[in-house]
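With one protein chain removed, the remaining protein chains of the complex are shown where they sit.
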Amino acid sequence: MLRGEAITRTFGGITALDDVSFSFAAGKITGIIGPNGAGKTTLFNIITGIYAPTEGKVFLEGKDITGLAPEKLARMGMVRTFQGIELFPQMTVLENVMVGRHTKSKSGIIASAFKLPGHIREEKNIREKALSWLQFAGLGDLADQEAGSLPFGRGRILEIARALALEPRIIFMDEPAAGLNSRETRELAGLIRKISELGITIALVEHDMELVMDICEEIMVLNLGRKLAWGTPREIQENREVVMAYLGEG
Amino acid sequence: MKRELLKFLLFAIVVSVVPAFVSGGYLLNVLVFVGIFTMLAVALNLLLGFAGQISLGQAAFYGLGAYMSGVLTASHGMNPWVAMLIGAGAVGLLTFVLGFPILRLKGHSLAMATLGLGIIVYIFFNETVDVTGGPSGLSGIPNLTVGSFVFDSDLKNYYLIWGFALLAILLAVNLTNSRIGRALKAIHQSEVAARVLGVDVHLLKVEIFTISGVLSAIAGSLYAHTVMFISPTSFGFNVSIELLTMVIIGGLGSIYGSVLGAALLTLLPELLRTFQDYDIIVYGLLLILMTMFMPGGLVRGIPDAAVALYGKLKGGGADVER
Partner (left out) sequence: MASSDQILQYCLSGLSTGAIYALIGIGFAIIYNSTGIINFAQGEFVMLGGMLTVFFLSVAVLPLPAAVTAAVLVATLVGVIFERLAIRPLKDAQPITLIIITIGGSILIRGIVMLVWGKDTHALPAFSGNEPLFVGGATILPQHLWIFVITVLIIAANRLYFHHSISGKAMRACSYNARASRLVGIDVKRMVLFSFAISAAMGSMAGIIIAPLTMTSYDVGVMLGLKGFCAAIIGGMSSGIGTVFGGLIVGVLESLGAGLVSSGYKDAIAFFILLIILFLRPQGLFRKGETERV
């Protein structure tokens, strides 16, 4: 599904990622873990087109997508969420998700300004689809609220709903459980499973080990910019090197 | 979006009956200018209020429209409507081509680049004396006509220009309530999130810059044919600032706010003749005070203030939800 080959990224003289290769299997939930400074977020930013890698290549279903801009990746069915959640705070919850339909609609400025018939149909469709994704994520009753007024936990779910509206093939979540309380984290785990059941490939960076071990089918461990281990949650838990890396840090 | 349509119809009715209540040609003449500035303010608001991209060179596009129309009709005898189309097309092409490098810039660099562009164009209006007549201006621009009907009175021009202004408002309102409008607002509120969701941020910025330019150019053509005389001072830096003030006063992102801003800033100096020349001070003060104390503009600020006041009177200062 998504493959990375020998990805290296340096910032100034510092090597944040060193020769990391991986392959995320289609339809699975893959977790990326590692101590602070392991290069997880850098890897995410490279895959999702925020940075270009210094060396190495990224392939989406065999197609070279190295260094493609995020908007191009979105059109290819790749979407992500952010650690600090990036909503459109002055738009309503529903409107936020409607922006998620951008790649699935095509009316241009002229069609929109003159309200051509095709555009009206399309708008209706955007609204319906957005609403159904909101309901899928359990935010249906908040549709008309301003996104900026949502509590943090709801905001995170909204960001995921908005990403889903794109009907992605693969979704990246950067620390989805950060800042959530334990009840919200359980809800999040439920939502991630539901998304996975739709056949969408999921990759997430996460610090909450309980969550990662609970929902992920495969785990990649990074340490100091290198790939340390790869395996099922069970294999990772039993991996001595991984345990050492975490203990060494603490 | 029925409510939007209703609001628009109501506004259109008000606009069309206003002349019946206005005695004397002078005020009507001023209202014609309100119409022109409404178009210009709406054009800037699409760019600044929705996409969050500043332009301090709007007067240049306005001026280019006016000069294209003026020169093509007065010096070359072209049909005014054709000239207007050519002007709008030329400005559209210019803004589209320049938009690509310009809208790579952000914040203050964007402000300075558009400002620089505005000043370069202004200098050309002054210096290309053979074409534009230079600082002393260009006269002999004909009125617009439809068949044998000539738009040669304030009343006729009022309906002509407000017809255009209403169309501009309607199109802008439609646009802002569409997929494109949401994408523009998204760019403004989180550019990185917009990109991740597949919005081609750069191209969309360029497109809205182009639309803004074309709309300003049409306003310029209308101005030229209404006043029948143009000179560079009508298209200088101060005009760009005036437009900015209109949009800020009315409220960023509010189309009807721009109408209000255009009306206030066009009517006030006319009503208070003592302002003459000193209106620029008022703009400065308004820009500072509005941004500091009423960043949502009058359209949002007044209802908010009223609600807050009402809440205070009633509930002893309890927080009021917006």
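Chains here go by letter, A and B, matching the order in which they are written, and residues are numbered from 1 within each.
Convention: contacts are C-beta pairs under 8 Å (C-beta built on N, C-alpha and C of every residue); 3 or more make two chains touch, one makes a residue touch a chain.
Keep in mind it's a predicted model, so treat the numbers as computed, not measured.
Student: Taking the full complex into account, find the residue in B:18, B:119, B:155 or B:308 that is in contact with the omitted chain.
Tutor: Here the residue in touch with the unshown chain is B:119.
Student: Taking the full complex into account, find the residue in B:15, B:215, B:248 or B:263 that is in contact with the omitted chain.
Tutor: Candidates B:15, B:215, B:248 or B:263; residue touching the omitted chain: B:248.
Student: Quick one: which of B:228, B:280 or B:302 touches the chain that's been left out?
Tutor: B:280
Student: For subunit B, enumerate the residues touching the unshown chain of the complex.
Tutor: So the residues of subunit B touching the unseen chain are 48, 52, 54, 56, 101-102, 104-109, 111-113, 115-117, 119-120, 123-124, 126-127, 191-192, 195, 237, 241, 244, 248, 277-278, 280-281, 283-288, 291-292, 295.
Definition applied: only the chains that are shown with their structure count from here on.
Student: For subunit A versus subunit B, what separation do you get between their C-alpha means, in angstrom?
Tutor: A distance of 40 Å separates the two centres.
Student: Quick check on the complex: what are the subunit B residues that touch subunit A?
Tutor: 171-172, 174-175, 178-183, 185-186, 189-190, 192-201, 207-208, 211
Student: Give every residue of subunit A touching subunit B within the complex, in rising order.
Tutor: 48, 50, 69-71, 74-75, 79-80, 82, 86-91, 95, 98-103, 105, 107-109, 112-115, 119, 122-123, 126, 162-163, 166
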